[in-house]
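All protein chains but one are shown in place.
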């Protein structure tokens, strides 16, 4: 079975053989997932200008550049001739030129020039492996399998035309695996503890219901009965007195969404476009879109510092978690039923990494209670 | 046979195949011993106060903490839930609380609280592996096998009630394996060379006899005919003119003792409680107890600087030795009969690491001559 030993499928509690709980020297286990036939954000559209840009996705060194007409290309960052990184070269017209012997490659990796050669430069063996590229919503997405035809389009930001919304974008780095970063982004219980006082954990805890639904491509947790914030805040955010709705969602292979509504007046969505740079380093292109009964410019100064504190606390914890995972040779997790999405994300990632197609027969619905 | 190739069992001289004497790239050998069913000092009693303390023993990351009543506990330094090091958390009453989701564990690793969970927190799979702990002689000893019952008591310091003795304790770090550190602590020939002028090697060398006795649990070298120090020193240390007796002892798995007597008046014991932090890093909790015909406060100022010089010379040599061992992929030692204890210590460590019980039929007595 693909699940690593000791990893508890929610909500079962598994016993772990104590003799296995000693560090790496005696073991050797790594549960990292790598899904290459998928789109990931390599950079923002603005980051890619006149110079070649070196980026790593799934551990693969890429070079991105734009042809004279602005078309973006992504090649393996290694000249097929003598293996010098192409990102150390420069863009010449429509081509990327290697710094060592001046070989030139176009946006799809074809060799267009070999200085000094009197015959034709083009030959199949001289091409650089290339990666499909799409520019969309201000991001440059790459398909992480070389010389492959994408079988779907990149994820579209669910923010419509954005009218009436304040939209904030940030690129942040997490020292954690794709799984650990996504679980952290979508996990509720740690917010009341690690981020105590910042956005949960102040008042007496409430029992709230959670409905988890999974299909072949993702999983969603809907939280019911979540209390409205006390006093003034509630009156500002929802003068009509509407109910609170809250969804956390994961979409294969790398998207996290957190959505809150309070009545009709307030709507908040935080989207995490996660790019696994390497096994334990994930870059998150975060998009926050919110519409409140008060002007965005009025609340933004309050949200920013709080978000930064939350981010720093999560980064610190993920770094500690990653250190331990590496030291012990792999994750050895035990879960309870309130680890609502972590195990589901894991299951979906493993299936996809094993090359299994999304399977809606694998769908799932469950209710549970959480005290936060 | 468990002995690594090229390691000379005392006092045989073994020929080493020259083609084997090239670095690691062509080989791959490591003769480190790991004995986990044994007591090691994790820290001094004073070091363990209100905060959790991270320590590594035999490469195993441990967290030590004290419950409200002062009882010490030692757990694997990894939360079973999401693997964050427990040493990053804090002590709450009798429990150690993880920093990520707030899970709490008691002194024996039982899970006592899972914030947010509406059902019982305790479940076998949620426990943290724990290590037996004993506080004794001012040290906190841990049994390095998780969830195991110790089969013996920790080593007791042979200093009785200490009356009439000056006792000095120091914690020092050696960049060497447990074996290399113990051999260094108990080896005589290097003292006349590496530490020349500090406590041996000044005068004309003498031939002295040495009697080596080994039983299943340790080995002792007794040096006979060792000359008294010259002139004034001898008259101070032994006004009665008594003989010099000198013992070096190793006790499994990690204790070194050096004992000197000059007549009835002077008695000096240096005990090395060695803790293998990792394969090539040994922490020594050193206890020196001495009784001299002159007041301890009078000689201490002279002993301290000399001990520090000796320590620094040994640290430098062990670091060089370790570098070479790592570069060449393992020890490749050749011994002569005057490497009195090194080979014996190795043999005893290997037997214990292989899980063999102490065997007094394996006992041993030999005499040899050493020129120092």
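All chains are identified by letter, namely A and B, in their written order; residue positions are counted from 1 within each chain.
One rule holds for everything that comes next: contacts are C-beta pairs under 8 Å (C-beta built on N, C-alpha and C of every residue); 3 or more make two chains touch, one makes a residue touch a chain.
Note that this is a predicted model, so its numbers are computed, not measured.
Check A:37, A:101 or A:309 against the missing chain and you find that the one touching it is A:101. Although one chain is not shown, part of chain A still touches it, namely residues 59-61, 76-78, 80-85, 88, 99-102, 114-119, 123-126, 129, 146-147. Residue-level contact of chain B with the missing chain is found at 8, 13-16, 18-19, 21-23, 25, 180, 188-190, 192-194, 205, 207, 317, 320-321, 323-325, 327-328, 331-339, 369-372.
Note that in this section only the chains that are shown with their structure count from here on.
Summary of the copy comparison: rotating chain A onto chain B for the best CA superposition needs 120 degrees, to the nearest 5. Our note on geometry: chain A versus chain B, Cα centroid distance of 48 Å, whole angstroms.
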